[in-house]
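Mind looking over this structure? Questions follow.
The complex appears here without one of its protein chains, the remainder shown in place.
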Amino acid sequence: MDGMLERLRRLPYEDIGFAELDHHRDLRRGFPEVILGEGKSEEQVVAIAERLAADSDRLLITRVDVETYGAVKERLPDVHYHADARAITLDRSGGPRWPGVVVLCAGTSDLPVAEEAAVTAELMGSQAERYYDVGIAGLHRLLDKLEAMQSARALVVVAGMEGALPSVVAGLVAAPVIAVPTSVGYGASFGGLAPLLSMLNSCAAGVGVVNIDNGFGAGYLAAVINRQSREGLRE
Amino acid sequence: MDGMLERLRRLPYEDIGFAELDHHRDLRRGFPEVILGEGKSEEQVVAIAERLAADSDRLLITRVDVETYGAVKERLPDVHYHADARAITLDRSGGPRWPGVVVLCAGTSDLPVAEEAAVTAELMGSQAERYYDVGIAGLHRLLDKLEAMQSARALVVVAGMEGALPSVVAGLVAAPVIAVPTSVGYGASFGGLAPLLSMLNSCAAGVGVVNIDNGFGAGYLAAVINRQSREGLRE
Amino acid sequence: MDGMLERLRRLPYEDIGFAELDHHRDLRRGFPEVILGEGKSEEQVVAIAERLAADSDRLLITRVDVETYGAVKERLPDVHYHADARAITLDRSGGPRWPGVVVLCAGTSDLPVAEEAAVTAELMGSQAERYYDVGIAGLHRLLDKLEAMQSARALVVVAGMEGALPSVVAGLVAAPVIAVPTSVGYGASFGGLAPLLSMLNSCAAGVGVVNIDNGFGAGYLAAVINRQSREGLRE
Amino acid sequence: MDGMLERLRRLPYEDIGFAELDHHRDLRRGFPEVILGEGKSEEQVVAIAERLAADSDRLLITRVDVETYGAVKERLPDVHYHADARAITLDRSGGPRWPGVVVLCAGTSDLPVAEEAAVTAELMGSQAERYYDVGIAGLHRLLDKLEAMQSARALVVVAGMEGALPSVVAGLVAAPVIAVPTSVGYGASFGGLAPLLSMLNSCAAGVGVVNIDNGFGAGYLAAVINRQSREGLRE
Amino acid sequence: MDGMLERLRRLPYEDIGFAELDHHRDLRRGFPEVILGEGKSEEQVVAIAERLAADSDRLLITRVDVETYGAVKERLPDVHYHADARAITLDRSGGPRWPGVVVLCAGTSDLPVAEEAAVTAELMGSQAERYYDVGIAGLHRLLDKLEAMQSARALVVVAGMEGALPSVVAGLVAAPVIAVPTSVGYGASFGGLAPLLSMLNSCAAGVGVVNIDNGFGAGYLAAVINRQSREGLRE
Amino acid sequence: MDGMLERLRRLPYEDIGFAELDHHRDLRRGFPEVILGEGKSEEQVVAIAERLAADSDRLLITRVDVETYGAVKERLPDVHYHADARAITLDRSGGPRWPGVVVLCAGTSDLPVAEEAAVTAELMGSQAERYYDVGIAGLHRLLDKLEAMQSARALVVVAGMEGALPSVVAGLVAAPVIAVPTSVGYGASFGGLAPLLSMLNSCAAGVGVVNIDNGFGAGYLAAVINRQSREGLRE
Amino acid sequence: MDGMLERLRRLPYEDIGFAELDHHRDLRRGFPEVILGEGKSEEQVVAIAERLAADSDRLLITRVDVETYGAVKERLPDVHYHADARAITLDRSGGPRWPGVVVLCAGTSDLPVAEEAAVTAELMGSQAERYYDVGIAGLHRLLDKLEAMQSARALVVVAGMEGALPSVVAGLVAAPVIAVPTSVGYGASFGGLAPLLSMLNSCAAGVGVVNIDNGFGAGYLAAVINRQSREGLRE
Partner (left out) sequence: MDGMLERLRRLPYEDIGFAELDHHRDLRRGFPEVILGEGKSEEQVVAIAERLAADSDRLLITRVDVETYGAVKERLPDVHYHADARAITLDRSGGPRWPGVVVLCAGTSDLPVAEEAAVTAELMGSQAERYYDVGIAGLHRLLDKLEAMQSARALVVVAGMEGALPSVVAGLVAAPVIAVPTSVGYGASFGGLAPLLSMLNSCAAGVGVVNIDNGFGAGYLAAVINRQSREGLRE
């Protein structure tokens, strides 16, 4: 245990007033700290982004609008904006991307969440194959992607409304399914509660669920699983 | 309006102390009053059954155990007990049964609710084709019943857990789907809340939902729809 | 099963980037794909509408404002806007409409949902008789429509607040009642939860419930039931 | 204010170890302290009953079984047991009972709660006219009691399931309606939540709601209202 | 029963397109139809108000802003606006007002709901004594009003947050307490759920609860109770 | 930070197969590990009790029945059983007990939870003054204890039903109030949700809330606060 | 009891129309009345502030924006605005501040609630040591503050999302932990319900919970506990 605690103890972090930055997260968890843009001012996002980018070759900022992107770009000209995902990325790693992550979503309105997952997985070193609008009401559109689904090593399945898609998919594949409920819908959806409960009660084994609208969390988990199954765990 | 109110006013009913029996329901609604056994004593069930059977050639008692069945049978020897459905029926009508109702359920534990629906539909003059254990985790088992499903005029689809079966079925057929959530499941099923919300949020149109575990209600509604589409509405 | 799968497999659909259009839904389900306007941009609605209209003689777009209507009309001059229902329809089918659907609602504020149901049923080939503001607090207004209610083959009953109207109506008619809870109300309505639970627990049999504010779903289901009872199922 | 505080301060109560008895409640609120039997041991009920009966000519113990009744009767031979209501009463007041309270319930299984209300109102000096099993699914049974309902000065309306009865009744009468939801039902009743919400959202004015299954509270409130409207407030 | 049905049947109402007006409600329930302004357009409010005012000497419109008041005043110059209550009233009855209704509220922010109750009670012929900001955290402020509370024949008690005020008050008075939870508060108030549940579980008997923020319903109920206890029921 | 981590690292614990015992908790938190009896077998409780008693002069086992007490007593003859609290204690510390903790409860049925709090506080070195059955429906019983309440340094206030007692008490005292909701009640109490929400929304400052029925947690917190205010914090 | 009631009775308060001010709260509770700015007009806030400041040397107004601050400052030039906390304070007491309160929060977005707690504690005479952004996902950042945490006499721990920080902290310290859930988060946070439940179910003893986002309540409670443990209770 000594070694571990010693390493824990020595982990440096930086206090920039309103946030303490964890520069060694990359070492410990295999990915640098991510900035959740929501609830932060443009100035805060820019400041944190600059500091993190000084120590890392990759950067992810989620839930930001295009104005904030402009402000970040002034300081970090090589960032990229993903309008559908509402995310900013910076990737100077130049590393290859392993195939293996498939992202599916049930309807057009689930697309932003699906894109957040895909962009996250890509930045973490995975290729993300996208199949959108393949809801269960038109089963043939889904079955048409069966081959792609069955060759994946991790699937992110995004759905609102009745949230049945992950269960249907999990019944057809052997790889882990990361289910993401969305708040898309109305009435008895209760802000995504309906698909959330649906996914937690999936009759098909092999499904792990993340928070409503949490595309980032799903993409992160899928990329970790895919990376492990390609290269083995980082020692 | 006069005629209607006159008819309403003249509807006779019988006060037997703890219940007022509605002998003209058959006339008004096309089916005699049903006895919900749950929460009634054996004596109460027997008394109500006897009175209703005096005026009607059909009788349905739901949610009763085999002991109550014994007590009813002493007074009404031609009743029948359906162990899976936990229902007592009596049918002296001798009428034919129209095909058109299909009852599907997702798992073995949903069977009692599915049987309650099937028995109800049968007593109301429909044939009920049953396909059980055709959950979405094994899509091929379900697709194998496609032809039967597509020839139905009303489908009762019973499911617990994630409750996705009615949505999948509704995407494949043109006839109305009556969805029945069940309280089967545990944890985040919350007593059937999960499949209930799932069914209400179905992405496929053509789905009407009834209360959790309400096999009777679903069978009743399916039989009404089937009867209408076969013989036209009773004038 | 082969034939079915073969047909499923061969169903064409069209990928227009942000949506995969299901042109054969009409064949499979008896009605073309419907566009839920909510959550789609004006451009997306126009693009999908144009493609669907190329292959179908009927079109329904729900939950759109009058601006989007203007944009659609530029491309499809024969569309019609239903302001109360907030829906766009296009109907080149020229077919007759069968009587049999009755739409009731409890209060003035439930009117938009009721109209969405009526417009949907009409586009699907049914006449929709409307009786609005017939809530149970003034029972005589409701009873005055008894004759019309009893001659229907499918009733859509829309109610917010305590949601009792479908139960009262179902006690008076033999035809199926499609109950639609609305989010109208305040406080312990909890966004329509109160009438939703009320309708699911209806003491009257013959009631199927759809999602809160889901006028489209109710109108669709009523039209399917009415069509079946008039012409028999489409083979 | 002095007088009031003086009176408050001087109110005697008696400490019997596990309970502090409020002998002056009768003076302050017009009715002696009531014993909720549920959750108390037989010994506790007997001890409290004896003490209260020493100072009051009326006594009410709710939610007790017949065994506890036996134990109480040994000490207080003039108590009476109401099996349906599961209540013990003692009334040595010999006072007249004013007509004016009507108790309605929707189904046979709501009867115990309705009886608790009726017994409570009677002990508090009101006559309680009972009309049971007059649910809204058979409106003619209810309308047949219209005259009695309209001559009441306070109505207790008990209902489980969809809980619509109080709304329907309140639309027909001018006197206050005390609505009591019951936990009777299953599935989406959620232990009485459905009728509770239904009653709180009643579209008819003049409805006050009490807790689920709280027959005592409803009977108490109805008796207070009736007494006031007959004799004027006790000064 | 004939007489009743005859009267029910003959009740006239007027269809003005988007609403059916119930001119005989006054006869049946002792008070004319009330207009809930929320969710109605200015035009609709004006049109309904004009029609109702033609047949009634009193009028109440709740939840309207001052602009709508201006529009109504153009047609009905003798209407009055109550800014705190956000209500419009018209009273040409000239009748006296009976004392007996007391309106209490726990905090300044509960004032609009309390005022809606008070204005309603006044229009229905009661005087409404108001005591605001007498929450339980400063018990002496409340106890100072004890005499007034104890001379009331109906008390409306409005509270948000923990909603304890009605229970405290009901322990001090003999007259009925109408409890109104408000949506004032934040966090675990959950839009008024906290005080609503609190009031339903009141340990003090004699409390009837209305919907969250339903000042109108509480004022109506209090006025009905007060009127009955003063003049006896209208035959 | 080194010292702290060093101390954390060196904390010994003992693995007894089904549990890892934390012998240094006393050092770190000022009180030894407590055994929650619920959900443990008699054998497990005895085994853990014996081990802990070997290293500590005080022991607390909560939620155990008298049978388990017998089994523990065989091994640890100086344990004591508190029947109302359903708790076993052992106290060989012989230390004095500081006055300052007052435990109040609203009704007789809240007594077990109140006793669990009192017994816990006592074992932790505080005297616990108890005032039970002082609910707000009889305010004079409560006000009679005002002097005792105002001399406390920590008050545990236990209440079910509407849960208003902690708010009323907190308005009268300066010391911290630990509020404990209980699951006592029925219907819309929803297992203690009603008093829980009520306490969290308290309009009086100075209230901290613990879990429903968590007498132990409340007694622990009160004793910690009292100890601090008497002796200062243990360095 | 006489003395107490006498004191209660004599407590003066001032009626300023829309609020009754409790000038003796300082005497009774050790802190003057606090103004919750939310839901009050600028004029109301200014008026109440002026009156309270006339009788007290300290003043706290929570949840106000900088415009209201400007208006208050015109009348009370020595007030101070805390932008992060959105609070106005005035402190003419000139008293010393005792160390002992530590305020921790899990993320940058919890900062406003944490600041409200810190500012409140300071105004009440405590020093407030702040450690922000020490969430459990980076345990080393938290453990680095162990020494400071262990020397506190009251800790306010603010967290949204999974709300685990108070449990982790309470396992490391002996002093009371005041846990504040925040509404920060999305999806299954349900407005702060997730961290609220998490904190109430804390496996570590010594945790008291306040309402979601209730920084004021937490700071108040922490200051009371700290003051008691430093100076003894005010007699």
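Order of writing sets the labels: A, B, C, D, E, F and G. Residues in every chain begin at 1.
Note that a residue touches a chain if its C-beta (ideal position, glycine included) is under 8 Å from a C-beta of that chain, and two chains touch if they have at least 3 such contacts.
Values in this document were obtained by computation on a predicted structure and should not be read as measured data.
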Checklist outcome for this item: Answer key for B:49, B:139 or B:221 versus the chain not shown reads B:139
Checklist entry - If you put the missing chain back, which residues of subunit F would it touch? => result 8-9, 11, 13, 18-20, 22, 25, 38-40, 44, 181, 183, 191-193, 196, 211-214
Next on the checklist: Considering the whole complex, not just the chains shown, which residues of subunit B touch the missing one?
Outcome noted: 108-109, 111, 132-134, 138-141, 143, 184, 186-190
Item to check | Touching residues on subunit A - with respect to the absent chain | outcome: 1, 3-5, 8, 28-31, 34, 143-144, 146-147, 150-151, 153, 171-176, 178, 196, 200-202, 205-212, 216-217, 220-221, 224-225, 228-229, 232-234
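To be clear about the criterion, only the chains that are shown with their structure count from here on.
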Checklist entry - Among E-G, A-B or F-G, whose interface repeats D-E's (more than half the contact pairs identical)? => result F-G
Item to check | subunit B and subunit D: spacing of chain centres that average the CA atoms, whole Å | outcome: 37
Checklist entry - Do you know which subunit C residues sit against two or more other chains? => result 8, 138-139, 143, 171-172, 187-190, 193, 196, 200-202, 211-212
